[in-house]
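With one protein chain withheld, the remaining protein chains of the complex are depicted in position.
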Amino acid sequence: ETVLKIATDSGAKGSAPGDAIEAWAKKIEDGTQGEVKFEIFYQNELGGQQEVFDLLMAGDVDLMLNWPMTSYDQRISLLYTPYLFTNWEDGLKAYAPDGWMSEAMGKIYEDQGLVFMGAWPEGFNGIGTKGGHATSVEEAAKFKVRVPPVFPFTEIVQALGYQTAAIDWGELYSAIQTGIVAGDGANIIFYDLTYFPDLLTDWTYTRAQLITGVLTANAESLEKLSPEHQEVVRAAAREVMEDRFAAAEAANIADAEKWKALGHAFIEPTEEQMKAMVATVREKVWPQMEPLLGEELMTLVRENASKI
Amino acid sequence: MESLFVLLLLLALLGLGLPVAWSFAGVVAALAWVYDANLNTLMLQGFRSLNSVILLALPLFILAGYLMESGGIAGRLIAFIEMLIGRRRGGMGTAMVGASGLFGAIAGTASAAVAAIGTLMIDPMEKRGYPRGYSAALLGISSLIGILIPPSITMILFAVATQQSVAACFAASIVPGLLLMGGLMVFNRFQVGRSFHETPAPAALPMREKMAITARTLPALLVPLIIIGGIYGGVFTPTEAAAFAVLAAVLIGMFIYRDMTVKKMCNSAVQAAETTGSIVLILLFSFIIGRIMVSQRIPQELTELVMAAVEDPILVILLVVSFLIVVGAIIDDVSITVVIAPLLLPLMVSVDVHPVHFASIVATSVVIGANSPPMAPLLYMACRIGKAPVGQAVMPALKLILWVAMPLMLVTTFVPALSLALPRWLGLM
C-alpha cells in the first residue's frame, strides 16, 4: 500500500477544485483496489500557492491541481498569453489530450520534473469594478484595479486601458472598501462573487485569458508506482479533466447568474468591442512575451490563436 | 502522541534557558528527524513564509516605534495620554488597551499592534509602576483585539478556508472584539493595587500647562492621524501605512521637534533591526513547525479523535471549544484557522452552530492560543519588544486568559447573537 499526498492551491474543501482533487484521489484509490491511498490537502493548508508548488516540484506533494507558477521556468507563462482563445471551443480543443497546448505544456513540464496530466479550465477572466465599468480603452482609464504580481497580468490589464496597482491579496478586501483600488482585475467571476459580492458592482467579461488549473504529477513520484498504477493515475486525470470540460462553461454561466441575482451588472462586450480589445492587447503584450517564451512557442501561439 | 512529545521537548528546551528561537529550531530538528522530512524544502518553506508583503508591517512598525522614541514624538504622546487619563486608576493600562483597539481598526495582524504599541508604551508604563512582565502580557492579549475588529487577516483566512463571506466574518467578531477591549480595561483596573501599585500620579496640572502640553503634542498626533486618515481615506493599505509611519516619524522628529539627528536615526534603525531579527527568527521556526505538523496530519488526526468522542450537542460544543484552547498551546494560530477550524466546522454545523458564528469562536480561541505557552508567539513578541523577562510575563498572561479571554470565548460561544446580530443587521447573511 502506497500513501501519496494530493493538494490544490486554489480551493477549500467543498469548492470545485477541492471536489476535483477528491474525485481524482477517489478514482485512483478505486482503480488500484486501495493499493494507492491519499492524504488530501486543500488551499492554504500547506502554505501559499508558491509554497505548495515548491512541494510538488520536490516530490513532497505527489499529485496536484495547480495554477502554474512561473518562478522555475518562465516559459510556463505560455498559459497566460492573452487572447489565445476568445471562445470555449478553441480553448477546449487546445487543452484536449492531443491539443497543441497540452503538447507544448507537456514538454515544458517535463523539463521541470513534472508530468502534465491534463488541463482543468476554470473559465475566462474579466474585470470586477465598483461603481461602473468600461468597455473601451478610453473608459477604462478612470478605473484602478488590482492585478496579481505575475507576468503578464499587469501588462494585459494596462493594455485594456486600466490603471493597475500591486496590492497583496490579503489586503485587497479593505483596499476596495476604502477606495485604494476600484476593482479586481484578471480573476474569473467565481472569485469576485465569492470574496467581494458586497463591494463590487460591475463585472466586465473581457475574456483575455482562459484561466486553467493543471492536473500535475511529480515525475519521480509517478515513476515509483507500478506501470499499471501509473496508467490508473493518468486515466483518472483524463476523467477528471473530461468532467471539467463538460462542466466548466456551465459553472461560469451559473456564477454569472448568481452575480446578476445580486443586482449587479454583468457586461458582455459586443463583438466589435471585443475585436478592438483583442487587437490592442495582442499588439501590445505579445511582443513582450517573445523573449520569455522563445521563438518556437511564439510561432505556435501565432498559428493557433483564435481568429477574430 | 507526537504532539505530547513536541510539547515536552519545547518545555524542556525553553525551561533550560535556550533562546526561544533555538528552542523552536530544536523542535523542528526533532520533528524533521521523526518524520524524515525532506530537508531540501524544509527551509525553503520557512523562507517563503517570511517572504510576505503583509509581514513587512512588523519591521516597519517596530522601526517607527524606535524612531518616534528617539525623535521625541513618543515622549510627547505619552505625556498627552498621561494628562488625559493617567491620573485615573489604571489609566496607563487602559490607554494601552484603547490604543490596541484603535490600532486594531487599522491593521490586519496582531504583530503590527505589538510592534507599534509595545515600543512606545511599555517603558512609560514601567515608570508608573506597571511591571514589565504584566505590561507585556496585557499587550500580547490586547493586540488580538485587532484580529477581532476588521480588517483582519485571520478572518480572511477563515472565510477562505470555510467558504464563508469575508464581510460577514468581519462583522461577526466586532462585538466580541469590543467586549475583549472592555474586559481587559476592567481587569487592568482591578489589578492596580492588587498585583502591583501605581506610582502616585503627578499633581493635577494647571490649565495653562495643559494647553502647553496639548500644543506640543499636536505635531506628534500627526503620526496616528496620518496612518488612520491614509487608510480610511483610501490612500494606502495597513502595510503601506507602516512605511508612512516611519517617514512621518523621521520628518517630524527632524524638522518639527528637532530632537532627531542622523546619528540617533541610525542607532534607532540598528536597535529596531535587532528586535525585528530576533522576532523573525522565532517566527521562522514556528512557521516551519506548523508546516511539518500539518503535512504529517497531526492536527487533523487530533481533530478526528475529538470529533468521534461525544454526541450530546452541548458537550460537542464544549469539547470543540476546549480543544481549540488546548491545541492553541502547541499549534500556531494560522494552522488553527486554516487547518483545524474547517475540519471542526461540519461538527459544529451538525449541532446548529452557524459557520459565521464559528468564525468568531475561532477568533476568540486564537486570542488564547497566541498567548498560551509554550507556543505563544505574540506573548514572546511582546516580551522581546518590551524587554520584559518571559518568566514574569507568563503568570499575568495566564491570569488574563483565565479572567478575560476564556470567559469571552465562552460567552461568544453560548450567546450566538453577539456574533450574528451585526452581520444580520448589515444584511451580510
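Order as written gives the chain letters A and B; numbering starts at 1 within each chain.
Following the convention adopted for this analysis, a contact is a pair of C-beta atoms (placed from the backbone, for glycine too) under 8 Å apart; a residue touches a chain by one contact, two chains touch by 3 or more.
Just so it is clear, contacts and distances are computed from a predicted model.
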{"item": "Name per UniProt, for the chain absent here [options: \"Sarcosine oxidase subunit beta\", \"Lipoprotein\", \"Proline racemase\" or \"TRAP transporter small permease protein\"]", "value": "\"TRAP transporter small permease protein\""}
{"item": "Touching the absent chain when the full complex is considered, from B:Val6, B:Leu60, B:Ile147 or B:Ile368", "value": "B:Leu60"}
{"item": "Contacting the left-out chain in the complete assembly, out of B:Ala105, B:Ala201, B:Met254 or B:Ala269", "value": "B:Ala269"}
{"item": "Residue touching the undisplayed chain, where the options are B:Leu44, B:Met254, B:Met307 or B:Ala421", "value": "B:Leu44"}
{"item": "Chain not shown, touching residues in chain B", "value": "13-22, 25-26, 28-29, 32, 38-44, 46-47, 50-53, 55-56, 59-60, 63, 235-236, 239-240, 242-244, 246-247, 266, 269-270, 272-278, 280-282, 380, 383-384, 389-391"}
{"item": "Interface residues of chain A (partner: the chain not displayed)", "value": "57-58, 70-72, 74, 112-113, 144, 149-151, 154, 158, 163-166, 168, 180"}
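Definition applied: only the chains that are shown with their structure count from here on.
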{"item": "Centroid spacing, where centroids are CA-atom means, of chain A and chain B in whole angstrom", "value": "35"}
{"item": "In the complex with chain A, residue positions of chain B that touch it", "value": "38, 40-41, 44-45, 48-49, 52-54, 108, 150-151, 153, 156-157, 159-163, 165-167, 231-239, 291, 294-295, 297, 338-339, 342, 428"}
{"item": "Parts of chain A lying in touch with chain B, wherever the complex brings them together", "value": "5, 12-15, 39, 41-48, 50-51, 54-55, 58-60, 167-168, 170-171, 173-175, 178-180, 194-199"}
